[in-house]
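Here the complex is missing a single protein chain, while all its other protein chains stay put.
By written order: A and B. Residues from 1 in each chain.
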Amino acid sequence: MKTLTPCAFTLGELAERLKARLVGDSDHRVTGLATLLDAGPDDITFLANKTYLKYLPETSAAAVLVHPAYGDEVPCARLELDNPYLGYAELSRLFDPLAGQAPEGVHPSAVVAESVHLGARVSVGPQCVIEAGAVIGDGCVIGAGSIIGAHSEIGADSRLHANVTVYHGVSVGRRAILHSGCVVGADGFGFAHDGQGWHKIAQLGGVIVGDDVEIGSCSSIDRGALGDTLIGNDVKIDSQVQIAHNVQVGDHSALAGCVGIAGSTRVGRHCMLGGGVGLSGHLTICDGVQVTGMSLVTNSIHEPGVYSSGTGAMPNGLWRKNAVRFKQLDDLAKRLARLERDASGAAQG
Amino acid sequence: MKTLTPCAFTLGELAERLKARLVGDSDHRVTGLATLLDAGPDDITFLANKTYLKYLPETSAAAVLVHPAYGDEVPCARLELDNPYLGYAELSRLFDPLAGQAPEGVHPSAVVAESVHLGARVSVGPQCVIEAGAVIGDGCVIGAGSIIGAHSEIGADSRLHANVTVYHGVSVGRRAILHSGCVVGADGFGFAHDGQGWHKIAQLGGVIVGDDVEIGSCSSIDRGALGDTLIGNDVKIDSQVQIAHNVQVGDHSALAGCVGIAGSTRVGRHCMLGGGVGLSGHLTICDGVQVTGMSLVTNSIHEPGVYSSGTGAMPNGLWRKNAVRFKQLDDLAKRLARLERDASGAAQG
Partner (left out) sequence: MKTLTPCAFTLGELAERLKARLVGDSDHRVTGLATLLDAGPDDITFLANKTYLKYLPETSAAAVLVHPAYGDEVPCARLELDNPYLGYAELSRLFDPLAGQAPEGVHPSAVVAESVHLGARVSVGPQCVIEAGAVIGDGCVIGAGSIIGAHSEIGADSRLHANVTVYHGVSVGRRAILHSGCVVGADGFGFAHDGQGWHKIAQLGGVIVGDDVEIGSCSSIDRGALGDTLIGNDVKIDSQVQIAHNVQVGDHSALAGCVGIAGSTRVGRHCMLGGGVGLSGHLTICDGVQVTGMSLVTNSIHEPGVYSSGTGAMPNGLWRKNAVRFKQLDDLAKRLARLERDASGAAQG
């Protein structure tokens, strides 16, 4: 990717920002951040995973962010700190070409209702629509084509990328990042059946999203039927995720791509759901639960830990034989029990 | 969620609309609808599920929608009717702040081709695009940023929320509700292979969506290759659903979130597909089939009933042991059969 705006920092500046111990020339300037293998002489890199220790001697980087334990193996300047991966995260934000890029003010093509409250230093991009009564906090960036419904609130310093949709009556906290195509506040899936067909249940609740939440591209968070759908603070939601009405997700939980959570389920704090995980409705998942990719959870979970379901891929020929046997599994188990009884009878007979 | 427009109804008015028997003061006014636990003295609530009977004595609601069988247990005014859940659905629509909210007319920022036919009382929101030859029925609301392709038709009293995309040559019936980010009429996934690579098959069919259909946020309904993709009347489609080219979904069927249906499959009437269900292509699923969440259906289903696949989540340690054994299942079954033969031989020997 082309760099939009060249960044340059001296190693001294970086050491100060990261509170790292610099071993090397504090005036040396770096203009990029790259992996151990890709870094060139103007780049800084990092070692956060022992697996990559083998690449350390070969790196062409100007400097390496590294744990003190591996400091001596660095062939160039280094910044030592206890958690190099956290340091990398901070560095990445320094080198982010988007930081501070959006022009202040409302683009003339945007349509902003008169009753909207825009905070200080807000940027509203081209073709946006902000409906009556919405409140946009200080420092927000509303990307091109994004639409914010009536009486919704976006907390300070949040960024909506292009083509985000926030329905009416939704509250998003501070420092949120909403990616393109995501939709917050669409109707939950609620219908009453009269024996012949469906009658819509209007979804009268809203969505309350906490602070420091990120929502990935093309993800959906539905509004509550009655009462609100609740996303806690520091919740991270990947792309293509569906969160149904009245779901609650606790603080600091992370949901990987393609996760689906059915209505009224409560996910605890510090949970991690792998890609494609599905949670049935009306469950309670306690704090500290991890679910591995593509697992189906149909019962509540009351103990922290790692949970899984499904079976991994194998060659199709082998799979066909085994998958057929799955349909006979109960029968096989009963036959095994019978043999055991017979054998035990024979042994005693 | 903040109420956009305060609603107020007397219990007498509500009893009349719902055709319910009122026990209480017909002039008492209620301004909201809430759950048994959340309802305050200005709210009406409902009891539709025996599980919540325990909350009935404690409710602070002004009135309860209830089956006559439980009428005596209601501590306040009540509206008795045979199907309180249906009654709740009707009430919810009365309290819907969106009902009748959209301003009539075409917003000046919208781009509507000259040849478009707009019915009476149509609302076209800011930044919309309606292409040549499209027909928008009476009373339709086209949300901000929505785009309707050339020669498509939207039936009367339909609502497209913000940022909906309808391609060219699509027909949507009356009273449809399309949520933000959904896409109707994109190309189906059709390519011919020449031994080296792919050649696109232009998707020349369209999509025909019946009356009273709801389509959730970020769902995709692809156009047909030749002939049309067909969605029946009163079909309810949740968020993040994919419906491939030339699929047919019968009247009154409901598809929960993240469902995927491959090309040319026909789903019958009154079917219910749970969240994340996948149907292979070219199948026939008869009327009245229910498939539980995240099941994979690779064969046609000819009998109504409930179908399932997969296995539920368990602690990872236990799962690892069992999942490994799955790969040995055919072998285990053969060994069991051998033991049975030997045992039977021994018994006869």
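We take it that a residue touches a chain if its C-beta (ideal position, glycine included) is under 8 Å from a C-beta of that chain, and two chains touch if they have at least 3 such contacts.
Source: prediction; values computed, not measured.
Check B:40, B:71, B:288 or B:312 against the missing chain and you find that the one touching it is B:312. Which of B:19, B:50, B:117 or B:199 touches the hidden chain is settled by the complete complex: it is B:199. Note that of A:13, A:42 or A:96, the residue touching the chain absent from this view is A:96. Contact with the chain that does not appear here is found for just one residue of B:92, B:220, B:248 or B:316, B:220. Among B:45, B:163 or B:316, the one in contact with the hidden chain is B:163. Residues of chain B that touch the chain left out of the display are 109, 111, 127, 129, 131, 133, 145, 147, 149-151, 163, 165, 167-171, 181-183, 186-187, 189-192, 194, 196-207, 218-220, 222-228, 240, 242, 244, 258, 260, 262, 276, 278, 280, 291-292, 295-299, 301, 305-312, 314, 318, 321-322, 324-326, 328-329, 332, 335-336, 339, 342-343. Residues of chain A that touch the chain left out of view are 1-2, 4, 33-35, 38, 83, 85-86, 88-90, 92-93, 95-99, 101, 107, 109, 125-127, 143-145, 161-163, 177, 179-181, 212, 214, 216-218, 234, 236, 238-240, 251-252, 254, 256-258, 275-276, 293-294, 310-316, 319-320, 323, 326-330, 332-333, 336, 339-340, 343, 347.
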